[in-house]
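One protein chain omitted, others in place.
Chain nomenclature is as follows: A, B and C, assigned in order of appearance, with residue numbering initiated at 1 for each chain independently.
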Amino acid sequence: MVEVVLWGSLADQAEGARKVEIKAATLRELLDGLGEKFPGLRPELKRGVSVSIDGRIYNDSWFQPIAPDSEVVLLKRLKGG
Amino acid sequence: MSQIHVTTKINGDETEFLCEPEDTLLDVLRDRLGLTGTKEGCGTGDCGACSVAVDGRLVCSCLMLGAEAEGREVATIEGMAKGDQLHPLQRKFIEMAALQCGICTPGILVAAQSLLERNPDPSEEEVRYWLAGNLCRCTGYDKIIRAVMETAADMRRAS
Amino acid sequence: MRYEAPLSVEDAVAALAGQSGAHVLAGGTDLLVKLRSEMIEPEVIVDIKRIDGMKDIRAEEGGWRIGAAVSGAEMSEHEALVADWPGVVEAAGLIGSTQVQGRATLAGNLCNASPAADSVPAMVAAGAVARIVGPNGTRDLAVIDVPQGPGKTALEPGEFIASILLPARGQRSGDAYLRFIPRTEMDIAVVGCGISLSLDEEDRVTAARVSLGAVGPKVMLVEKAAEAIKRRVLDEAALDDLAAACSKAATPIDDKRGTVDFRRHVAGVLARRAAVIAVNRAKGDTA
Partner (left out) sequence: MALDDTKKTRDFKVVGTRPDRPDGIDKVTGRARFGADMVLPGMLTGRILRSPHAHARIKRIDTSKAEALSGVKAVVTRADFGEVPADVADVMDNCMAGDKALYDGHAVAAVAASSPAVARKALKLIEVEYEVLPHVTDVDEAIKPDAPVLHEGRQQETVPGGMSANVIARSEFGHGDIEVGLKQADRVVERSYRTAATHQGYIEPHACLATMGPDGKADLWVCTQGHYMVRNTCAAILGMEQGQLRVTASEIGGGFGGKTVVFLEPVALMLARKSGRPVKMVMSRSEVLRATGPTSSTSIDVKIGMTKEGRITAGFAELRYQGGAYPGSPVDMGAMSGFAPYDLENVKTVGWDVVTNRPKAAAYRAPGAPMAAFAIESAIDEAARGFGLDPLEVRLMNGADEGTKASYGPTYPAIGLKATLEAAKSHPHWSAPLGENQGRGVACGFWFNFGGDTCVSLNITPDGTVTVSEGNPDIGGSRASMTMMAAEELGIPYDQVRTIIADTGSLGQNEVTDGSRVTFAVGLATIKAARAAKTEMCRRAAMVWGIDEEAVEWEDGAARPAGPNAGKFPPMTLKEIAAIASNTGGPIAGHHEVNAEGAGVSFATHMVDVELDPDTGSTKILRYTVFQDAGKAVHPSYVEGQFQGGAVQGIGWALNEEYIYGKDGILQNAGFLDYRIPVASDLPMIDTVILEIPNPGHPYGVRGVGETSIVPPLAAIANAVSAAAGVRMTQLPMSPPRVLAALQAQADG
């Protein structure tokens, strides 16, 4: 299981939990698992999110491995200029 | 509408062109003569990207009609290098990274050349005020001002 | 649209006559912007730069006659003119960039009839007179009377300004023009103030003209400001009175360039500062 930290207002869509546990070994499994476990998160996941894994930020790499002890933080989709 | 026939000298070459009465010198240079080194950033004389010299006088080519060029001598960025010899300002701008995107660069070079022709030893303040009509959004002007000052110093040493 | 570049005043007047959509081109720094933005759609543009005398700066009865096509840069390079009317030359030199200086003219700045035109308060303070030519001959009109409101002038159809006279003035005289802009260059005046004055041997003001720009529908001559300093040495108290008179005379509006309160206040600040420069110049005349 991977512990995922949600941002504040996202917790409202995940039954109030700021930290949730998902069974996932990759980024794709993580995002799929989040949507399955917390349907309230689906609109935000559909709009796109970024994910910080051990301090590095990932956007779309489905098969980015995630270790069970990784620090995983969901972020709003980052946009630059 | 009848087009106007204009005879002029551009970068030292006798040049004839036909233009509409409302065409600016900038329109003529870019669209009729293919001299696209002179840029349009605003069309209102507020950015200096279209700077050229007319009879040795620095002007915005967007604020002058093409028809007014009759009998005048126009100098644009395309005439600044002599063959494959860059003008010292051109050389120095590259060396000192005084350009980023480069859209304002032709206008700034033409304006800086006009300054150095009049004042071979300008102070930083004089350079900044002379170039105040040439907007640059990339560099913060620092490297541009330094490049002009250094070129002036080099040219003084060389003369 | 047609473009004409007559060689004589008569031909220019003829070209302008009978054309409702005729515009005079001198430096073109306002005209081409209006043309570009489709604010105007002229039938004909009459370029007066090829007319004899339009590019001349001539001494005349102790003053200077400046042709309608003389650019700000040409004025700045004329040492005798700069020595006599530094305020007017500096004011003209504040219009736009170096590039604009290569083209912009006093007459054009005046005919554009913007209340914020930089050279106009300086010319008004100088007591300058415009020479107007037209279908009915030549007439002289004080610069202050040329603008009639934003974008409106006292010129009749077919008329244009051929030259501007900066009159003679006595010894121990000086002028100055200051404006306030948000940046250091390239802006339109938020407030402008021109002062021309003469001093007696005790440094008392014997004659003064004070003008303000951008604080009303047209450039204004502030008689009360001049009265406030006449017969006085310009000490702090006199400068305070001058500033107060200018702030009081100002009738500005709130717009994208400044607020009413700001413009009133700064009108006084600029008057003070311009007066100090003008006095120093007046003293320098005899130094």
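Observations on the model:
Following the convention adopted for this analysis, contacts are C-beta pairs under 8 Å (C-beta built on N, C-alpha and C of every residue); 3 or more make two chains touch, one makes a residue touch a chain.
A quick note: this is a predicted structure, and the numbers were derived from the prediction, not measured.
Here the chain not displayed is in touch, across the complete complex, with A, B, C. Touching the omitted chain from subunit C are residues 37-38, 180, 182-188, 190, 255-259, 261-262, 265-266, 269. The chain not shown here touches subunit B at positions 1, 20, 22, 30, 34-44, 46-47, 49, 76-78, 80-81, 86, 90, 93-97, 99-106, 109, 125, 127-129, 131-146. With the whole complex as reference, residues 5, 7-10, 12-13, 18, 40, 43-44, 52, 54-61, 64, 71, 73-76, 78-81 of subunit A touch the missing chain.
Everything that follows uses one rule, which is that only the chains that are shown with their structure count from here on.
Separation between the centroids of subunit B and subunit C, computed from CA atoms only, is 29 Å.
Averaged C-alpha coordinates put the centre of subunit A at 54 Å from the centre of subunit B. Not a single residue in subunit C touches at least two other chains. Multi-chain contact residues of subunit A, defined as those touching 2 or more other chains: none present. For subunit B in complex with subunit C, the residues that touch the partner chain are 1-2, 4, 20-22, 24, 43-46, 48, 51, 54, 57-60, 62-65, 67-68, 70, 111, 114-115, 129-134.
Those residues of subunit C that touch subunit B in the shared complex are 1-3, 5, 25, 27-29, 32-33, 35-37, 45, 47, 49, 71, 73, 96-100, 102-103, 184-186.
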